[in-house]
Structure formats: C-alpha cells, structure tokens
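A quick write-up on the structure given underneath.
Only one protein chain is missing from this complex, and each of the others stays in its spot.
Think of it as A and B in the order they're written, each chain with its own count starting at 1.
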Amino acid sequence: MISFDLLVAICLVYVIFLFGVAFWAERRAARGQGGWLRSPAIYTLSLSVYCTAWTFYGAVGYAARSGLEFVTIYLGPTLILVGWWWTLRKLVRIAKTQRITSIADLVSSRYGKSNMLGVIVTLIAVVGTTPYIALQLQSVTLSFAVFAPDGVGPWRPTDLDSAALTVAVGLALFTVLFGTRNLDANERHHGVVTAIAVEAVVKLVALLAVGIFVVWGIAGGASAVLERIDTSGLSEMPILPGRWMALTFLAAAAILTLPRMFQVLVVENEDERHLATASWAFPAYLFLMSLFVVPIAVVGLAEMPAGSNPDLFVLTLPMAHGREGLATLAFLGGFSSATSMVIVAAIALSTMVSNHIVMPLFLHLTRSGATISGDVRKLVLRARRVSIGAVLFLGYLYYRLTGGSEALAAIGLISFAGVAQVLPALLGAVLWRGATRTGAITGLVAGFVVWAYTLFLPSFGEGAVMGARLLAEGPWGIGWLRPQALFGMAGLDPLVHAVVFSMAANVLVFVLVSLFDFPSPMERLQGAQFVNVFEHSTAAQGWSQGRAEAEDLLLMAQRILGAEDAQSLFQRAAVAQGLQGYLPEITPEFLQSLERILAGSVGAATAHAMVGQIVGRSSVSVEDLMRVADETAQMMEYSSQLEAKSEELARTARQLREANEKLTELSVQKDAFLSQISHELRTPMTSIRAFSEILMTGADLSSGEFRNYSRIIHEESLRLTRLLDDLLDLSVLENGQVTLNAQPVMLHDLIERAVVATARLQGGQGLMIHRDPEAERVELVTDGDRLSQVFINLISNAQKYCDAGAPELTIRVCRTDSAVAIDFIDNGSGIPQKSQAIIFEKFARLSDPRSAGGAGLGLAICREIMVRLGGSIVYLSAQGGAAFRLTLPLSLAEAA
Amino acid sequence: MGKHVLLIEDEPNIIEAIRFILSRDGWQVDTHSDGMTAFDRVGALRPDIVILDVMLPGRSGFDILRDIRADPELCALPVLMLTAKGQVKDREMAERMGVSRFMAKPFSNTEVLSSVRELTGG
Partner (left out) sequence: MARAPLFLARQGYRRRRLADMARLLPLFGLWVFLLPLLDADDGLDAALLIYLFSAWFILIAASALLARRLCADAQTGDAEGPRSR
C-alpha cells in the first residue's frame, strides 16, 4: 500500500511540474517561440476540460447506477463538434472580429452591448458553476480518502475539509498566477492552456491504463468482458427515452454555454482551422474516455464488495489488485480532471465577473469618467484575482454546505441544466437577426427561474430550501405548481421535467418578446454583424467624430493596457496616420480600434462605456449607426458625392475660365473705350469742322455745293447728337433711373412700327422681313416705346450686318401662359462663337468690315431695356444666322 | 511737278472735304476706301503723297504704312496720317514706323493743305 505521505508528495511534485510547464510555456510564448504551443493538438487537448472529475470518476459510477445513459454526456458534444460548420465556426469568427472575452460578453455585445445581459449571464454562470467546482473539490478529497485509511498519517478523513480547502487555495494560487498575468484576454493564456493539455494527456492515459488493466488484467479479454456485460445487472437497466434525449440535449448545450468550454473553445482559439481538427479529434478523445467506462463498471460491480462507492472504481479496482502505481496514475488523472476544470472555470468566471459586474460598478460609482486618479489596469487585475478567490471560495462553501454526500452525476446535470438557459439567447444571437435584448433578458430570466424552482432548489433536499409540503403540495397548496410536477406532470423524471419546462419557458418568452419588441439601432447593427459575420467581417459599431482629447484616451488606455503597451499602441496609430508625435488624430477609425483593443481587456460593454465617457457620449446617434450600418451604401454615397463634387469643380472651373476670358476681353474693351468714344465723336466732328471752315472761307462755291456741304454738317451733327443720346440713354438705363410707361399694347403694332421706322432709315433696301401677323396678335402690358426701340435696334442690326446675298429676317412670336418669346433670325453668317459673350457689352462693335455707323451701344441698350421690362435678350447660337430671342412677361406688373 | 494725292479714307464726308480742299489748290486727288487693297493702289498710282486714315475697314493704316516703308521703291514716299483716336501711343507708334506727319481729327483745313505742300517740297 502506497503511503499517504508519498501520495501527497507525488501530488505536490505533479503540481510543481504543472507550474513549471505553465511557466515555461509562458516564457516561450513571450519570446515568440510558442509555435507548436498553438497547434491544433494543443487546442483539442485543451477542450478536454469538458472531462472533469465527474467524467473521470463519475462516469463509471453513473454507468454502474444507470447503465448506458452516461454516454449521452459525450454524445451531445460529439454532435456539436461534428456539426462545427453550423455554429462553432460562426461563434469563433464572431468572437475574433468582436474581440469577445466570455460568453457573457458575447451575449451582451450582440444585444446592443447591454450590460444588464452581461450581468444576468454572469450570475447564471456563477450559480451554475459553483456546484460544479464543489464537485471537483469533493472528488479530490474523496480520492485522497481512498488512500488515507483510518488513522494513517497526519491526514485523517476528518481532515478532508481542510484537504478540500488546501486544494482550493492551491488552485486559486495557480489561477491567479497564470490566469491574470496579462489583461488582454485575446493574448490568451498560453501557460494555462499548455498545462491543461498536459493534464488532458494524463487523464486519458490514466483512464485507458485502468481500462486496459481491467479488461485484460482482471476480466480476461474483450469477449469475456462482453459476456460479463450481458449477464451483469446493467442489462436490466433499460434506456429511458426521455432522459436519453434530454441529457443529449443538455450535454450539447453545455459544450456551447459552459463558461469554461466557451473559454477554451472560442476565446482561446487561435485559428479557425484548429476547429476543423478538433471537430473529429475531440469526439475521438471523448470516445476513448468513454470506451472502458462500462467494462470498469461491470467488473467493479462484480469484483468489489457490495456497498463500495462505484464512483471510485477507477481507483479502488487497481488498488484491490495491488496495482498501486496504476492507482496513483489514476489518482493523478482524477486530480488533473478536477484541477483543470477548476482553473479554466475560475478564469472564465473571473473575467465575466470583473468585466460585467465589478468594472461597470466602478465606472458607475466614479461617474466623472475613466480618467480619474487610480490605475484601472491594477483595478481590473485585482478584480479578477478577487473574483477567482471568490469563485473558488463559493465552490468550497457549496461543498461544505451540501456535505459532499450526493452522487457526482446529479450535481453535474443540475449545472448543465442551469447554464443551458443561455443557449436560446446564444443561438438567437448568432442565427436570428430578430432576436432582441428584451427578449433575451426575459427569456433568460424565465428559464432561470423555472430551473431554480424545479431543479436547483429541490436539489438541496427536502427541508433545506423548500419544505416537504411545498414539494408535495405546491405553493399555497396549488397542486399544478408543485416544483417537480408542473401542470400535474408528476410522472416525469425530475431532470427531464425541469429541462422541458425551463427550456420551453425560456424559448417561448425569448421568441415571443423578440417578435413583438422593436430593437434599438445598436442592437440591429450588432445583430446584423453577428448573424452575417461571414458576409461582412467589418468593424463593430463606430464612433463618429469624437471630441475626445488624445491625451485623455491615452491616460485611460494606459490604465487598462499598461503604460508601455498603450504608448506604443498610440504611437503606432500616429505613425499609421503619418503624424510625427506620439498622439494620433482622434478619428472614428482610431476610436473603433481602440475600443476593440480595450474590449479584449474589459469586455465590449465596458470598453464602449469608457470610451463613451471620454468621447463625451454614452451612445452613438442613429445617424452614426446608419452610416456605419451599411458600408456599401456609404461607399456608394461617398463616391457619388465625389463625382458630384468633381463635376461641380469642373463646372466652376469652366465658369471661372469663361468669366476670366470675358473679363480679359472686357478689359481690352474698356481700354479701347476711350479711343473708341474719341473716334466716334471725332469722326463726325471732323466733317463738321472741315466743311464749316470751307463755308467760312465763303469762296467760290456753287449753290449745289453750298447746299450739299450744309447738309453734311447737319447730318453729322445729328449723328453726333444721336451718339450722345445713346450714351445718355444707356447711362440712365444702367443706373435704373428710367421710368417705364406701362400700357396695354398690341405686339403686332409695335413690330409694325419698328419695321416701318427701319425701312425709312435705310430706304427699304435689301432686307426682306418674314412675319406671321396671326402669331403677333398678342396683347401686352408694357412700355411700348422702349420695346419698339429694341425691335428697331435688332432690325437695323440685321440691315447693317447681315452679310447674305439676299438678306432676310424672320420674326417669330411664340406665346406661353404668362410670357411671350420673340425671335429675330437673319440668314447671314451670324456672330462667331467667341464673340457671342461680349456682344451685349458697350462698344462691343465687332471688327466687322461692314460695321459702319452705330457706336456699338445698341445691344447694350437693348439688354438694359429688356431687363427693365422684366424680360431678357439672349443670343441663340446655331440658328443659321444671327438670332436673338427676346422674352417678355405678358404683363409688366407680373414681373415686378 | 507732282501734284498727285492718294487719299485713303473710309468716311465719305471726310473724303469729300479733303478732296475739296486739295483740288481747289490744284491737286489731283484719288481716293481709296478699302484697307485691304490700299497698298496695291499706292504702288499702281505712284502718287506724290499719301493721306492715310488709321481706322480702315479690312486693314489698319499702320499696316499699310509699314508696307510702304518696307517697299524699296515707295520707302521715300511722304505719308500724312490722320486719326480720330488721337491717343499719344498711336502717334508714337506712327512715328516709329516712319510717318512723315501725324495729325489728329478734327483737323484744320489750312493745316492739312500746308502739310501736304511742305511734304511734297512745294
């Protein structure tokens, strides 16, 4: 018989070995040599935290009591892993893109970063995990007891409680050391994971060794074992369909919702491809772990004395056959199973507790914001360490309270059923965009309450929490509310009963409330990003233009990430933005990435709240959300805006160029103005002076000459007067000093008057005028004199400048409801494109060889008149000649 | 004894005035009012003096003056330039081009007559 002291020594050495492995792995990872530490094999082995002491010892006991049913606990996870393509792949991708730290974080993040949900899931997890930790402590102490017969060594069975306490403290120490070393959960716990992988190997080897020993060492071969099975008491234990299905379901749910499983399966996942390996390797591990369970149970039942605890067959069978080495190995296997579960569970729970309960409380209490004095990083780490201690203490307390008397399997199943309440919210989170925050909260609470009422509280035994009367007759004597027989369904197995009713209540409430609820924009956005994670693995909801100071953010980040990491992070961001210093611009992109990095340390909701406090808003506006929500639309919008902008720019540039050309030409015109006006005035004056001097000399002039020269003087002085009149006219029009005399007139009459006047001026030569008297019958209220002045100008322009062989002018009238358009189109060569812009300017007489007469003021006057009359005059290009269009309101009053 | 004037001018009334003034003094006055063909006319007629307006249809008086001064056979021909613009820079330009005399409109009849006489050595 191996001495108890030796066992304790072996146990201590093993623990030190595990510490060494964890320490070594951390060192390697820190030096970047952790390549193979992150292999799919390590990942798969780390998943073995599913197999706790419950599996290692309890499965045999379970088989001995209930036959084949134990296997459902492994069939459920097998189905989930084999079906990784459905859910696990998605969970892992979501966790990566959203930097999820725990299952509570995932649920909270999906439902609009709701901290309320985080708290609820955390509480469920704590309540569901505590009995499980108690179970591990119990199994370790029980296994110690096997080696510590009465009165041997310093450890007596009465010291089992202190043994449990020692184990709990040791585990707390290990977890604090390797579980809270670094803050960013996404940096992962290399040391812990490696130690757990080692423990997984120990578990498997130990159980297989015991199994092989039992089958070939005791029973005498495989066929002999099969014969024994057929004749054993197990053959009288039929499969119960209800329990079989319920347990398979619970185990399947547990692998997704147990905090420790989520931790190793999703959070610690390094590479999605590892999942593909685990999809068959982990079921294979479970397969091997279960392979010898029935043989050990059957042989144990046959070989061991009646009344011995079947939960300990794995230990007691080798011991009974004097195989102490094997028994020690089995002990270490059981020890490994218990410790690895407790460590990972404590890490997962402490992350959840500190991120969803401690940090929000802290932020709430220090309303002033995350920049207040005190090191948040230290606070977070301390919160985690205290949480680890608290979780383990809770487990120990539960162990002491329940007295460690119950069968191991029962506690495990109660835990499973409790954490399975998270399943609807979790599946809804990743599969159904319609799932809402309120739905998730109410569903969770409903399921949890039913679970507690029908399974958890009764599990403490009659009289512990619920009185015997309550259990037998229901609250206040209401029979159909009996905890273990809701609606009178007393025939059901209590576990099946609890699972059916709690899940039904949970799903029903969750779905119905979600259907009738309307989610907030944040929920809708997160929902779309979670459910469609493969379509757009884009950023989480965004920060738009923040007013945060970079310093404030750096201060906060330093408190969470540590000064060095935070500063290098900010510097990298600044460099990426092309800045010199170490503070980046506070762009929405930067805020988003910062929030994600912080989320890795303190959870999405807390990170969002912290950044929100600094940036100056606790939530984003709907506009911001919508902007981020549909990136595609945003991009399209942006590019079309760009297009419009560049078009606008091009248009502006063109207008500027045109304006510039016009200005240049105008300045040339202005320059020419003086010499022009000088020329226009001096030319008639030259004739007047010359002939008046001739007349003054009085000499031998014939009467014909005399009359002719006098006429020239007269004509030229008229020309001079007309020029001065035009100049004055234009000046008056331009200064707006003109008074218009609006009267009802007939358009036809005005045109007629103008045609007659111009015909008289030019003696009616040449110009053929086409008109449409019918169309001209338009009654106008306007200044008829001014309008006919415009007509005369346009007709005489045609007379002067139309260079066609047989000049023709067409006057077209086109009437609309409130306006009339009059076109003057001749059949000449028109005005060159480049000159069209300046013809309405003063002295814009074109360098036309035939531009005799007129001072180039005509069209300028026309334009002024038309503007005064509430209309316009434009040059129509491409009309096959010079073409002017006058537009005019039918009534001058309407235009005013 | 040359008393032959070519008047290049497009205003009919001014042509009439100058023709009257000079022909009464015994000059043979030919007129031309198109800028484009004015230089050819000068070469063909070989007048003793040219009176040249600046603002001409088709071609400016300055261009015609330049052609005259560039032609070896005509370069010594006296040219009296008349302009209604009367700006200093026009006068300077004309003088640079070798104008014989530059007069602003409106001019005095006697001044025109005496200038023509002086320039032809009469």
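Definition applied: contacts are C-beta pairs under 8 Å (C-beta built on N, C-alpha and C of every residue); 3 or more make two chains touch, one makes a residue touch a chain.
Source: prediction; values computed, not measured.
Undergrad: Out of all the chains shown, which come into contact with the hidden one?
TA: A
Undergrad: Touch as defined at the start, partner being the missing chain; which of A:T248, A:S340, A:N355 or A:S387 qualifies?
TA: Result: among the candidates, A:T248 touches the missing chain.
Undergrad: Could you tell which one of A:A41, A:I212, A:I229 or A:L876 touches the chain left off the display?
TA: Reading the full complex, the residue touching the unseen chain is A:I229.
Undergrad: For the chain that's not shown, point to the residue among A:A41, A:L75 or A:A320 touching it.
TA: Of the listed residues, the one touching the omitted chain is A:L75.
Undergrad: Out of A:V294, A:L394 or A:I873, which residue would touch the omitted chain in the full complex?
TA: Going through A:V294, A:L394 or A:I873 one by one, A:V294 is the residue touching the chain not shown.
Undergrad: Against the chain that's been left off, what residues of chain A make contact? List them.
TA: 67-68, 71, 75, 78-86, 89, 96, 226-227, 229-230, 234-241, 244-245, 248, 271-273, 275-277, 279-281, 283-284, 287, 291, 294, 534-535, 632
One rule holds in what follows: only the chains that are shown with their structure count from here on.
Undergrad: For chain A, which residues count as touching chain B in their complex?
TA: Listed in rising order, the residues are 674-675, 678-679, 682-683, 685-691, 693-694, 699, 705, 712, 715-716, 849-850, 852.
Undergrad: Which part of chain B faces chain A closely enough to touch in the complex?
TA: The touching residues are 10-11, 13-14, 16-18, 20-21, 24, 55, 57-58, 84-87, 90, 104-110.
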